[in-house]
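A single protein chain has been removed from this complex, and every other one stays in its place.
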Amino acid sequence: MARLSSENLETAYEIIARYPVKKSALIPLLHLAQEQDGWVTDVAMAHIAELVEVTPAEVIGTCTFYEMFKRKPVGKYVVNICTNISCQLLGGEELLHHAEQKLAIKAGATTADGLFTIEDVECIAACTEAPCLQVNYRYFHKITHGEFDSLIDDLKAGTRDEIPAHGTLAKVRQHIPAARRAGAVAPTDRAEPVWLIRNRQEGAS
Amino acid sequence: MSDTAAPTTVAITVNGVAVEAKPGELVIDACERNGVYIPRFCYHSRMRAVGMCRMCLVEIDGGRGPALQPSCMVSVSPDMKVFTESPVTKKAQDGILEFLLINHPLDCPVCDKGGECPLQDQTMAYGPGESRFVEEKRHFEKPIPISDLVYLDRERCILCDRCTRFAKEVAGDPLIHFQGRGNLTEVNTFPDDPFSSYFSGNTVQICPVGALTAKPYRFKARPWDLEEVESTSVVDSVGSRISVQSSRDRVLRFVGVDSDPVNWGWLTDKERFSFEALDHEGRLGGPLMRGNALGKLDAKGDQLVRATWAQALGAAASALTEAGPSRVGVLGGARLTNEAAYAWAKLTKGVLGTDNVDAQLADGLPADVVLGLPRATIDEACTPGGVIVLLGPDPKEELGALYLRLRHAVIEDRATLIELTPRSTGLSKFAAHRLHPRPGEVGELATALVADVAPTRAIAGVEPAAIAAATAALRSGKPVTVILGRTSLAEGTDAIVEAALTLRDGFPGVKFLSALRRGNVHGALDMGLSPGLLPGRTTLAASRAAFVDAWPNVPTATGLDATGILEAAASGRITTLVLLGADPLRDFPDAALAKKALETVEMLIAVDLFVTDSGRLADVVLAAAASSSEVDGSFTNLEGRVTAVRQKVTPPGTARADWMIAAELATRLGGDLGLESVEQIRAELAALSRIHEPLATGAFGDRDGVLITGGSVTVAPRERAVVPKSDAYSYRLIATRSMYDLGTVLQHSSSSAHLAPGTAVLLHPLDFDQLGVEAGARVKVSAAKASLHTIVHPDAGVPRGSAAMLFNQPDADVGGLLDARAAAIDVRVERV
Partner (left out) sequence: MTMNDVPKIITSRFDQGDAHTLDGYRRTHGYEGLAAALEKTPQQVADEVKAASLLGRGGAGFPAGIKWTLAPANVWPRYLVVNGDESEPGTYKDRMLLERDPHQLIEGVLIACYAVGCGQAFLYIRGEMAHAQERMAAALNEAYAAGFVGKNILGTDFSVDVVLHWGAGAYIVGEETALIESLEGNRGMPRLKPPFFPAAKGLYMQPTIVNNVETLSNLPWIIRNGVDEWNKLGAETSKGTRVFAVSGHVNNPGVFEVEFGVTTFRDIIFDPKFAGGIRGGKALKAFIPGGASAPWFYEEHLDLPLEKVAIDRAGSMLGSGAIVVMDEDTDMVKAALRLVRFFARESCGKCTPCREGTTWMEKIMQRILDGHGRPEDVALLMDTADNISVDFMWPPRMTTICPLGQSATTPIASAVMRFKDEFERYVGGPIELNVTVKGAAFIGPPTRKKEGSGV
């Protein structure tokens, strides 16, 4: 519940350095904050504002536009059930109702033990695998009600290590090695790329 | 400024009628100029179009058949056909209006905007009668204060992005922002981080519905009860144009008016809400004199009691007569209209015969410098692609509307800004070159800037590379304007004058825009309220002969300036002192001297709207009418532009116009001023000062007024000021003003009075680290004259070796540290 930790701050600087304009790092940094705390706190937003040199109001403006950023604590597992057209046609809404019953909460709510949040979401790009869902953005295709129940039971039992706690997106991060870095190109950097110049000159000669 | 080769008009048709548009003009503007008004909500001509409300959709045929397009985003092209009345246009616009209304509350009867609301007007004009929307409307918590001065009612908001765009684009304070998405979008601040912008009130003005309201105006009036006149704001020297709006003889609102060469419609909150001071309970409704607890007059009494005008004027006149010209001094005059300033100049110089008159309080620049350098207009300073040199105060703090123009010039019009200020300013973020010379040494820096060879060592604490880069920018051949004023109250004027003259001589064609801040100070100088000057930007020496007929006692020798007057008063050489809207105790950058002077004089006469701190010591207080809305007259802004101020309401009680007070005093002094009306004053002025002829003809009465140019004042050369070397333990003091302080008008504007932020002493982070205390620790700041206790903070905007503080704040008497005669002031900062 705090500013970015020193380790995350290192990552934050690395991310910021990739962009020609600092503010571009805003969304990745909000993800980083969410990974740290499970949700995006005001304190973290204020810290990000400092890092990318904008006002906190601008950070919250961006943050609240995007569904994935939670401004209140959510469950350790956020279960996103797709009810959009392809899934709807094949029982997505029924799956959602089943989930609501199984966990005894309405979509949008979090279970009392803080383990699960259910969300009724839009298409998650697995349409041919309907009905489908995600747990912390990990896919489960063609889910039956029975399979849903055992998934929940497994999660409760803690036997699904492949699913990290809410907030962690990619477990692999991009790292650009210093020696291989071409560098961020600022919008004010008006030079023509060298390979174009070279080719033109070779073409002319 | 336009490109001569390009065609000057573009032929288009609007609803089948041929009209001429300007190249690049937006369709919405071209139509409006030609009498076809296209409805709109988000478009505002002073901000970037976003095309998001969609109200201005019209069918436009640019050659490929008509298509619905937002007229606020499309520029005209030759032979374009615009259809603002076609069935498709109508259908689209009616649809938008219905969409806007489905979630808008129908609380027009209790809404401040009711009666002047474009949404209401549009609905009346075109809208459907009954709502087809039976669902529940969007709900938000009732109005929330988003700052000290502004409330936001999110239910009424139509998400036009005007306030948020203003905050980011115009003011540069993006503290309000859209939050949420789609139908749940709202405008709001970050939690507990209010929209504390100096310019927040503008959002109220441009909100097309009643979503944003100003605390000082809420529920005060209905627009149809308001009467208005166009006038000029007198709060600072920009002279922003305003509409003064009143109801039942009370001013209820100042609204910014879009003057193209000046303020573009924007006002600072300080200006906008200064109307509150007009009927503040402390406002003087009549004269006061010394008296006793029973309210009886008593020259030795310990309080101020009511007196009649006859008593007060009589006492003042006899004291002035008794003292004689050499023992009289007059301080102030920037609060006055041009006409009143003329009357007072004539009273003091032409009747009393003293030249000890100064409209500035040692916080500006010598008058010959202000009047004698080649002058620039705001537009010239803001020339796209030009070079702006800031050798003056922080415009954001002292001249807000000018700040907005400069900011726009740098950000939108690619002007290059070079700062020659002792510390960072509100413009530093946009400055291409930030040169922060040590206080008192800017003259040397200027010499280095104009030199043919780049320096090899730091000058005035500025690195050679930075100097070379700035020199290159100055030599780029683009027009250069110097914003010239007092960079800090803790350094003398000599170095600044030297720098100005060096730049003038070093870069031919350079012009100067005065940044003296105080209301009508430029009008006061033009009218001769300064030692050695006469009306018309001329000197006693040059024009005395021309004035003797009209001004029988016009002095022969140059008198004392403000510092001189106070020194003379403190030592008993001046015995009668007139404060013409001046409060030296608060406002003179040497509080100890001011105090001694006021306590020593035999007769202190204050002419003011309020009893100020200085006024409390007065023997006679004369109640004056406010220049912005209680008198007719004219105002001269920092460009030399004269615009009208107009009376809208009657002054309280028997308070009267300053020129009338001068005229009556003159009569009692046995020397009729011969001035019985504002028109008569203008005629006499024009006869004596050719450059002021437009005042007599009335040619200044339009919105943009008239630029007064010319005059014969030249700048006297100065010797280089010698600044004593600081010792290793000292910091050079920088004392600047902030927008909110203990200024008279501000302290009587109820909603803003508490906004004075207080001060701390700011040191460069490295200096701060050396001090070995934590941020916010209490320290003692000592100068030669006095010391004070305050807290200390690191601030990277303060150069190493300097210490910055704010002047005239409630929590520390920085004025006490200052010395009006010192070229620079060193202080020690020690932990306590």
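So that you can tell them apart, the chains are marked A and B in the order they are listed, and the count of residues begins at 1 in each.
Just so we're on the same page, a residue touches a chain if its C-beta (ideal position, glycine included) is under 8 Å from a C-beta of that chain, and two chains touch if they have at least 3 such contacts.
For clarity, every value in this text was computed on a predicted model and none was experimentally measured.
> Quick one: which shown chains sit in contact with the chain that's not drawn?
If we consider the entire complex, the absent chain touches A, B.
> Touching the left-out chain: which of B:10, B:53, B:251 or B:381?
Answer from the full complex: B:53 touches the omitted chain.
> What chain A residues would touch the chain not displayed?
18-21, 23-28, 30-31, 52, 54, 61-62, 65-69, 80, 83-86, 88-90, 122-130, 134, 136-139, 169-177, 179-187, 189-196, 198-199, 202-203
> With the missing chain put back, which residues of chain B would touch it? List them for me.
Spelled out for chain B, the touching residues are 50-55, 57, 59, 61, 65-68, 70, 73-74, 83, 86-88, 91-92, 94-96, 98-100, 102-103, 132-133, 135, 158-159, 178, 180-185.
Keep in mind that, in the parts below, only the chains that are shown with their structure count from here on.
> Nearest whole angstrom, what separates the Cα centre of chain A from the Cα centre of chain B?
Averaging C-alpha atoms per chain gives centres 48 Å apart.
> Inside the complex, what are the residues of chain A that reach chain B?
For this pair, the touching residues of chain A are 42, 45-46, 54-61, 64-66.
> So in the complex, which bits of chain B are touching chain A?
Those in contact with chain A are residues 173-181, 188-191, 193.
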